[in-house]
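Removed from the display is one protein chain of the complex; every other protein chain stays in position.
Let's look at chain A:
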Amino acid sequence: MTISGTTSGTTSVTRTTVRLTDGIDEELRHLIPEGICRTFRVMPYALADGQVLVAAADADDSITAHVVAERIDRPVVLIRHTVNEIVAAIDETYPPVEAEVETPEARRARMQMAQMLTRSGLVTSEQLQRAMLEYSRTGDPLGDILVAHEAMSEDVLVAALSEIFQMQRVGLADFEPDLDVARRLPEPLALRLQAIPVAVTEEAVLVAVARPLADDDAALVEQTLGGPFRQLLANRSDLDQLIQRVHSLHYSEVSTQALMESRPESSAHVVVSPAQKAVLVLAIVAVVICGVVWPINTLIGIVSVCSFIYLVVSIYKFRLTLRALGTHLETDVTDEEIAALDERQLPVYTILVPLYKEAGIVPRLVRDINALDYPQTRLDVKLLCEEDDDETIDKIKSLNLPPHFHLVVVPDSQPKTKPKACNYGLQLATGKYCVIFDAEDRPDPDQLKKALIAFQHVPANVVCVQAKLNHFNQDQNMLTAWFANEYSMHFELVLPAMGAAESPIPLGGTSNHFVTSTLRELGAWDPFNVTEDADLGIRLHREGYRTAMIDSTTLEEANSQVGNWIRQRSRWNKGYIQTWLVHMRNPVHLLAQTGLRGFISFNLTMGSAFVLLMNPVFWFLTTLYILTRWGFIEQLFPGIVFYAASALLFIGNFIFVYLNVAGSLQRGEFGITRTALLSPLYWGLMSWAAWKGFIQLFTNPFYWEKTEHGLDEGSS
């Protein structure tokens, strides 16, 4: 036995009495995952003197030795074998699936790339080792992995690829395109193939491409261009920017007008429809006439109607939360299922991140997205910036982010809203699934994988998976703690129960995962609705689709300043009323689409916005009565109305306070249970915001009250 060297606790040996051809020990056969076996050409096969004998094609390679040693918790000896011997053993252990096994050409190209980069000192062996490991799991191009890990720049990769494929490169960073030339390739094709014509010569059209086109794609391009073309390799980020610039007008029109034109009845660009206006005016006239003829009875009637709305909304929410407390309603995804995911099969996942004047948050955002347990090479992150937000755009550019981060600059146009930015980004999305995160969001690292598995578990009509939202700065002050209490109740109890009941769910602002194609078919978000998420949830339901909840949380920044909070909340309430008005334009149609249960659920869910408007009126009447015992107030609450109002005041209010406590306990947030007891003060703020939003609905319906982020202590 000849020992040829040791690396990382692994010994490599060239000759031994036990060989792979003698057979493989069944207990050792699966010690190393298939991807690593194939990538590094290794196979554990026998035990000798307490050491695991591992057949290796390149027993002297330090990276191979290191990777093997990390996977086996016993001393390891690498035994040199021929490639054929090892591949045969791997194929025997892991029968090959044709599409998943690397072709000899691809392997040659990968090895060539690895050698080129290491020999020239462009990447370290540690970086290469990490990239190789990821390659073994995902099968993605090694160069792309290295760029995604920021081990080297995209320009270096392009240079290496041009060397390998013997192709010319083109720099597009400051390129001013001839739009007529650039648009010769239609936008869908350009986007799909990541290719764009940049110049025309006498012989051919010069087309910038991110990667050499496959033969079929090349033929399609040639056919579309009507003549020969030549490929020039370009930096992916620069190419992406160029495609955006060339087609920005189209993207902008679609993001603003698509829903308005294709489904005008679902668009909030008209706040109150003519029919609704007529009904509203008639109702007001009727109430005024009744008020003049029967003043007390009319007031009693109004109080009764309000009390009834209160009662049914309260009972509905209470029922939902009780149901959620009784059972586990989220779509279950186990750790084992996540661990068993084959990363080679993972689809590209688009992450849409709308940003506005949030330059300071970008580094943290990049860090948190990179922390997601999902191959970065399969992420398609769209950082959606408004054209006038130079600071954020410059910040993103200055970071020289790897190509899975895409800076998307949304041209300045009205309405300047988050949904319009999302619609813009959605047109550029390449993922099979997509999700929205806010800039300050910190999703659980396994959230994308959980959502993916959840999509496999749920019925086919579930096209949206909503993760839970909560706050990371809940301990900052009383307001943030209340906010966390509210979210705990909403996302731990109310939404899971609505999901399980297949009720129309008003989606949360972020962390809603969609099947991208269906989202596009539906017209995506309404750019005129200031709670586009809630509206989209209802629209999904109306079209027969459903939303499921998963037990994964995204932590957001809770608003810590009252003014900022009021702005945010007023927008939400305005949006809820907007959404209610949009979907109640034709109640009969809504009823037909959602069924009676869905119809009632929708109205009761949106009814909470009206309850917030009524709260101050009833609080005032109660306080006035306690202080003055004014008989007039007593007259307004006869018999059963008084009992219902009393029950709501003393029991209903407490139940809602306690549901806040319950939501926090259910989530294991023990530190904020005591603040939940003071939530009636929080309701006061909610009513204030509700009135602000309600008034704004008439004065400035499409105005997007921007929430300022980064106000948490320690924001960095």
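One rule holds for everything that comes next: a residue touches a chain if its C-beta (ideal position, glycine included) is under 8 Å from a C-beta of that chain, and two chains touch if they have at least 3 such contacts; residues count from 1.
Note that contacts and distances are computed from a predicted model.
S.K.: Name the omitted chain as UniProt records it, choosing among "Branched-chain amino acid ABC transporter permease", "Dolichyl-phosphate-mannose-protein mannosyltransferase", "Cell division protein FtsX" or "2Fe-2S iron-sulfur cluster binding domain-containing protein".
M.R.: "Dolichyl-phosphate-mannose-protein mannosyltransferase"
S.K.: For the chain left out of this view, which of A:His513, A:Arg567 or A:Arg667 touches it?
M.R.: A:Arg667
S.K.: From the list A:Ala340, A:Ala460, A:Val588 or A:Ile626, pick the residue that touches the absent chain.
M.R.: Here the residue in touch with the unshown chain is A:Ile626.
S.K.: If the missing chain were put back, which residues of chain A would it touch?
M.R.: Spelled out for chain A, the touching residues are 325-328, 442, 444-445, 472-473, 492, 551-553, 555, 626, 638-640, 642-643, 646, 650, 654, 657-658, 661-662, 664-674, 677, 712-716.
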